[in-house]
Every structure is written in structure tokens, then in C-alpha cells.
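The complex appears here minus one protein chain, its other protein chains still in place.
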Amino acid sequence: MTALRFVVLFGVLLGAALLPAGPRVGAQDVTVAVEPPTADVTIGEEGILVVTITNHGQTSSGPLVAHLVVMDPKGGGSADAEDWTTELNRVVDSLAPAASHTIAWDTKPIMAGDYLVVITVAPVDPGNGSASVSPVVRFTVGQPSLLVSGATIPVSVAVPLVVVAGAVLVRWREQRRVASL
Amino acid sequence: MGTTLVEIYLQSSQRAVRLSVDNAGMSSAAPAVEVNRIGKRYSDGPPALTEVSFVAHRGEVTGLLGPNGAGKTTLIRIVTTILAPTTGTFDVLGLSPRQSTQIRAGIGVMPESAGYPKRKRGVDYLTYHGRLFGLAAEAAQHDAMRLLDQVGLAGRAGDRIGTYSRGMRQRLGLARALINDPEVLFLDEPTLGLDPSGKRDILDLIRQLADERGAAVILTSHLLDEIERVCDRAVILKDGVVVFDASVTAGLADTFLAATS
Partner (left out) sequence: MTTVAREEFTDVWIRGWGLWILLGMAVTLSSVAIGLAYTSQINLLDAREGLAILVRISLGVGLLLAAFAAADAISGERDRSTLECILLTPTPPRSLVAGKLVVAFVWWLAAFVVSLPYLWAMCVGLGGSAALVVAGIIGALLAVTLTAVAGTASILSRSNLHAFGFVFLITGVLAVPGLLPAAMMRGSIGSAVLRIDPVAAAQHVINTVIVDQQPLADVVTWMISPVVGAVVAVAVVARAARRIALEPRS
């Protein structure tokens, strides 16, 4: 009997240890909204994503980290988000119940194409819940307007030639004036 | 006119020397330049000039003599309105220092240490200065060519000043001093760097300016024979003080040595 009691007691204690410490903020408690839902930019043009993180839970969320994910569906993988922004992660202080935090996320894509962008938000402390994901933002990145206009080369050649011609003409006239003195 | 005796105390030798100040030949007309007890002290050091007085008349050449550092250039700069005196007053052509613009319009100056723009041509330099004195462009160029001919630089008018010798630049400086047809000329070492014939020509020109144009000429020189040759009066400065002011007579060299020793 004593051994049985020990086993039962050990089992109860083990089960208690494995139970969650208390109520947890789950995936459905922190929501991530992002505007705009679509973005149409050119290479090098800045696009700002307005990300709103809201805690719908009953307890504080604990510190959160938001991460930018860029996917290239036609490229068969994810694009390098570091090419889009210098701040891949943004840390958010603990959100009280019903509190929100808004982040203005600067992005500047460097390659043309169609991309899918999401923001994932996860608690810094893994024991505090699971990740949340924003709706997908569809990014269409076009080619930039080029500096090459038809006039660049002609201007680059013509202006120095005009200046040289002017300098030679002025010098020639001065020589004539001096000769006439 | 008579002779007045003036006692001039030579401070360096601490003895009184009676020198005769000869007023013979001095014009009774208003002086072209009248300097009255001018003093100049710079911020540091001893005074450059102390109670300097003299007059210069039209048609007269006045020589300003003295050892280095006597204050000759300072005095000329004051009278030509480049520097302000610390004490005293002066009149040039009846104009006070407050009328400095009018003074400068009526005088010609050849500074000793003047520089010249090397890349400019001689005729262009003179023409520019003529225009600064208010001449029209064409008149200024015409006068420039005439003056260059007068000082013996006609053949180099179109050359850059950087190619001129020291003597040529002196001649150019003299031409510049004459560009506005001045009534009073201040010439600081005008024959410096000239060969003997050049010196003779310049001195003759200076004499001519006084005799024929009636200009009052004040010139400085270290060469006593030049002063004796061309000047009517001599003013000797020593340590910023006038120690001699009289008509030029024979034996000026002895007088100079006695006054400045």
C-alpha cells in the first residue's frame, strides 16, 4: 500500500507540474491588424505598413515581438526581408487587457515582383502563449522610373563642348584685342 | 623775403644747432599741402610721428628725407588719407581729412611698396585705374596709352605686368599716379630700381610736372643727389620728428648727416 500511495502521489505531483501555471494568452487573444491590405510601389519607394497589435485577453500579454515576413510565391520561397527593412523585429511592451499598440513599419523593396507580407507576433517568453499572424498584405513592386532619359547623353556631351567653344572664342577675341593695342 | 633763424634741437646729440631756415622763394599763395602738428602712434611701440608740420606749394618739388623708420611713408599715408593721424590736422588742396574722397580725386600717389597684378596687361591696369578715377572707358584707355608713352612703356603696353622688370613697374607706378592729372603728387622712392638714364628721365619728368603743370610734388628718396637736383625744398625727418625744413642748398648732404646723426 505504501508503494502505491507513493506512485499516486508522484503522479499527481507530476501532473500538477505539467499543468499550465494559470490562465494563458492564447493565439486568439492577441490580434494583429495591418493596413493597407494591398500596396503598389516601385523599387526604392517607401511603403509604410501600419500594424496594430491588440490584446483581447483577460491578462497582460507580457512583452511581445513582431516580425516581418516577406514571401515570394513565384520564387518558391521567402524573399529576404532584410532587403526590405532594417528592422526585422519590433519589440512591444506588455499590453494590458484591451490595450493596443500601433507600429508604423517602413519598408523599401529593392526587387520588382509580387510579394505576400505578413506580420507575426509572438510572446517574448514562450511560456506566455503562441504566435499570432496578421492578414496577408499583397505587395506589387514595379520597376522604378529610370534616370535614363533620351537627353542625358546628348546633354553630357554638348555642355562641355559648348563651354570649350565659349572659352576658345573668348580667348581668341582677347588675343585680337591685345594685338590691336 | 628774409631769413629767420630757427633753433632745432637735435635730441640724439643733445646740442642745439642753429640752422638757417630760408624762406626765400616760398610762394605767398595758399599751400597745396599743409601739415599741422601731425602725430601718429600705433598700438604698440614708440610714436611714429611727433608734431610734424610742413607746407608744400604748387609748382614746387619738396623732398622728404630721413633714415629708415623715420616716418616718411607713415606721413605720406596720412596725408593721402590711407591712415588716420592720432593728433594734428592737415589740408590738401584746401580740403580737410573729412573730405577724403575729394582729396584722393585730386592727388596722385606712387607708394613705395605697391604691388601690381601680374596677369594684367599694362594698358589694362592703367585704364582700370583711370576708370576708378571717373574717366570714361575710351578716355581712360587713351590717357593710359599716352602716359605709357610718356614713361617709356609704349612698346610694352600690351604685355602682362608679370613680364615687366622692376624698373618698368616703377614707370608704370608713376604713370598710374598721373592718370587723374593730379594737382598734388606724392612719390615714394620713384627712382627705385631704375638705371641711371631712367632715373634722369623720371627726375626730368618730375621737374616738368612742377614747372609746366604747376603741380605740387612731394617725393621721398634716400639719394641726396636726386633731392639736390630736382627739389626746391627739403624736409628731413628723424625718429618721426622734423629736424630740417628749408630750401635745398648746396651742402645738403652735410646738413642731412648732421641732422640725422
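Going by the order they are written in, the chains are A and B; count residues from 1 in each one.
Everything that follows uses one rule, which is that contacts are C-beta pairs under 8 Å (C-beta built on N, C-alpha and C of every residue); 3 or more make two chains touch, one makes a residue touch a chain.
Computed from a prediction, not measured in an experiment: that's the story for all the values here.
A.B. asks: Among B:R176, B:K199 or B:K238, which residue is in contact with the omitted chain in the full complex?
C.D. replies: Hidden-chain contact among the options goes to B:R176.
A.B. asks: In the whole complex, not just what's shown, which of A:I48, A:A96 or A:I110 touches the removed chain?
C.D. replies: A:I110
A.B. asks: Just one of B:K40, B:H57 or B:H129 touches the chain that is missing; which is it?
C.D. replies: Spelled out, the listed residue whose C-beta touches the missing chain is B:H129.
A.B. asks: Among B:R77, B:R156 or B:K238, choose the residue that contacts the chain missing from this document, as touch is defined above.
C.D. replies: Per the contact definition at the top, the residue touching the missing chain is B:R77.
A.B. asks: Which of these touches the unseen chain: A:V91, A:A104 or A:A151?
C.D. replies: In the complete complex, the chain left out is touched by residue A:A151.
A.B. asks: Going by the touch rule given at the top, which residues of subunit B touch the chain that is not shown?
C.D. replies: 43, 77, 80, 82-83, 101-102, 104-105, 107, 109, 111, 113-117, 119-120, 124, 128-129, 131-134, 176
A.B. asks: What residues on subunit A make contact with the chain left out of this view?
C.D. replies: Touch set of subunit A with respect to the missing chain: 43-45, 110, 144-160, 163-164, 166-167, 170, 173-174.
Following the convention adopted for this analysis, only the chains that are shown with their structure count from here on.
A.B. asks: Between subunit A and subunit B, what's the gap in Å when you average each chain's C-alpha atoms?
C.D. replies: Roughly 82 Å separates the two chain centres.
A.B. asks: Can you check the complex and tell me which residues of subunit A touch subunit B?
C.D. replies: 178-179, 181
A.B. asks: Name, in rising order, each residue of subunit B that touches subunit A in their complex.
C.D. replies: That would be residues 121, 123, 145, 157-158 of subunit B.
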